[in-house]
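Excluded from the complex is one protein chain; the other protein chains are retained at their positions.
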Amino acid sequence: MAGGPPAVEKSSGRTAGGIGRGRALLLTPAMLTILVFMVAPLCFVGVYSFLTPGTYGGVVWEFSTEAYIQFLFERDFLDETLVFTSSYLSIYGRSIGQALVATLACLAIGFPTAYFMATRPEHQRNVWVFLVTVPYWVNLLIRTVSMLFIIRDEGPLNAVLQAAGIIDEPIRIAYTDFAIGLGLVYSYLPFMVLPIYAAIERFDFRLVEAAYDLYADRWTILRKVILPITMPGIVAGSLLVFVPSLGSFIAPDLLGGGKHLMIGNLVALQFQGSRNWPFGSAAAVILMTLVLIALMVLIWLKNRNRVEGR
Amino acid sequence: MASGKKRDLRVYPGFRGMTWFCMALLYAPMVVITVYSFNSIRSITTWGGFSFDWYVKAFNNPSIQQATLNSLIIALAAATFATVLATSAAIAMIRGRSFRGQSGVFALLNLPLMIPEIVTAVATLVFFLAVGIDLGLMTVFIAHAVFCIPFAYMPISARMEGIEGYYEEAAQDLYADRWASFRYVLLPMLLPGVLSGYMLAFIISLDDFIITNMVAGPGATTLPLAIYGKVRTGFTPEINAISTIMLLISCLFVTGSYFAGRAGKRRGEQR
Partner (left out) sequence: MSDRDETASAVEIRNVVKVYGTGPGAVRALADVSLDIRDNEFFTLLGPSGCGKTTLLRIIAGFEQLTGGRVFLFGDEIEGLPPNRRPVNTVFQHYALFPHMTVAENVAFALRRLKRPEDEVRTRVGEMLELVKMSALAGRRPLQLSGGQQQRVALARALAPHPKVLLLDEPLSALDLKLRHAMRVELKQLQEETGITFIFVTHDQEEALTMSDRIAVMSDGEVQQVGEAEDIYERPINRFVADFIGETNFLGVTVESILGDRATCKMADGFAIECDAVGAPPPGAAAHVSVRPEKMTLAAPGDGGPACRVKRLVYLGTDTHYKVALADGAEVTVRVQNAHEKSISFRPGDAAMLRFDAGAAKLLVD
């Protein structure tokens, strides 16, 4: 085996930076599955948004931007002119509004909670984190059903209020915009708490001592020291609430009674009831674009914080 | 560690109260519905005594039984499929040098997590119908299997990253070939992560509503779909019973998944 000219360039049999054959093979099943059953369907949706709706659902392979136009305009039945309509815009507006309100509410509840948790003794913290995490993974449908159960007219909340003499008749909480907001907060609250918790846990409380030493009171410290430094966590948490809320389906459907439509319901409707696939596809595309914008905002903010030495 | 002065500084009035409110908000609805599921009479205002009646009633219902069966079958199948694929992918991603396009692959693996669920739902529906696959149990399985991959991947990759490379090097040094190194060294050390991933994938599949709603055909009703249908027509105590069961199963599996992951960390730690 020995002998022969001295060996010079010995590479490992794979190109620099490339992946070995064995590893590529290991990745293939997962990649293939996702490409075929996730990426391809999404492409279909993108394509369909530019086609014409078929009479009984489905699509006709004719290029048309009608689906997108439909968002802003209605064609007058007689003379085919475009008339501005706000009905779909209002759905998007409501969705963004709901998502924003839910985010702010989660922030108001979540920040103090995260702060409290992060300032507990070490061994306690894991318990708190666990307690906050579990509800998120529990069935969203069931949790929303539970919420509906409580707030409906014949539900326990009204029963308690009536029994306590606070009200005479049940107050209508379910099937309102408020109920939807409540549902959204309930659904995504843990995902506001956890990133903020992580940020505060990393926070160096000696900075607080230094500020105190300089005669700041604790609320000023909160505003001027703690908040800015934990901002990345706040931003992360806000996005983790805003994005799913935007595309939410179950909360507006169950808690809104199908009357206060959000984007998710609009999309679903096109594929179940109305059977206008291109319109539904367009709605889905617009939703994805909004989500993408939100994600890019997050990345931009993260990079900005990093540049500023955070 | 906290001096008196420090403790003073770090406490904000109202924060403790808000935390308890937060916890109450998170857990109250589930607790309430559980309590009412055991009420022997069908009333919101009066307690008739503890009873399992509604549970019995709910699960004697043939359509509920079928839905439960469907849910379990799909969850088992989808979780298995997703876990195997995720394990395979995790080995490729984490063991060895980084390669071109690695972050792209990572994004692809986590794609289902980034797309709003309603979009995934309609896209999958469109795909099946366009390609000509009839809606039924199989379509639900496929949709779930894909969707569960990133959920299985998370704990597995986390565990894998915690396993130092020198164990496999030692195995090779001791004459193990690739397969033996995987089977006798990597896999046993990975097992807590795999288990954790499986449990997470299982519960995600079991609990899924939005996607299932879109792509289930007739006869492919799952438990969440059944509950949804029933709620639409009005609340009955059976709904409370089924909901409680689902809540309990969710909690159990999530907790189990969490502890499976932790157990591995404790066992594999060597300094």
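All chains are identified by letter, namely A and B, in their written order; residue positions are counted from 1 within each chain.
Criterion: a contact is a pair of C-beta atoms (placed from the backbone, for glycine too) under 8 Å apart; a residue touches a chain by one contact, two chains touch by 3 or more.
These numbers were taken from a predicted model, which means no experiment stands behind them.
S.K.: Going by the contact rule already stated, which one of B:Val185, B:Ile204, B:Val231 or B:Ile249 would touch the omitted chain in the full complex?
M.R.: Reading the full complex, the residue touching the unseen chain is B:Val185.
S.K.: Kindly state which of the options B:Ala171, B:Leu195 or B:Ala241 is in contact with the chain not pictured.
M.R.: Checking each option in B:Ala171, B:Leu195 or B:Ala241, the one touching the absent chain turns out to be B:Ala171.
S.K.: Across the whole complex, list the residues on chain B that are touched by the chain not included here.
M.R.: 164, 166-167, 169-177, 180, 184-185, 188-189, 267-271
In this section, only the chains that are shown with their structure count from here on.
S.K.: List the centre-to-centre spacing of chain A and chain B in whole Å, with centres computed as mean CA coordinates.
M.R.: Chain centres of chain A and chain B, defined by C-alpha means, are spaced 18 Å apart.
S.K.: Quick one: in the complex, what on chain A touches chain B?
M.R.: Against chain B, chain A makes touches at 17-20, 22-24, 26-27, 29-31, 33-35, 37-42, 44-45, 48, 58, 109-110, 112-113, 115-117, 119, 130-135, 137-143, 145-150, 152, 154-156, 159, 163, 185-186, 189-190, 193, 205, 208-209, 212, 218, 221-222, 243-244, 246-247, 249-250, 254, 263-264, 267-268, 270-272, 277, 280-281, 284, 287-288, 291, 295.
S.K.: Name, in rising order, each residue of chain B that touches chain A in their complex.
M.R.: It comes out as residues 6, 9-12, 14-16, 18-19, 21-23, 25-30, 32-33, 36, 44-45, 84-86, 88-89, 91-93, 95-96, 99-102, 105, 108-109, 111-112, 114-127, 129-130, 142-143, 145-146, 149, 178, 200, 203, 206-207, 209-210, 213-214, 224, 227-228, 231, 235, 239-240, 243, 246-247, 250-251, 254-255, 258.
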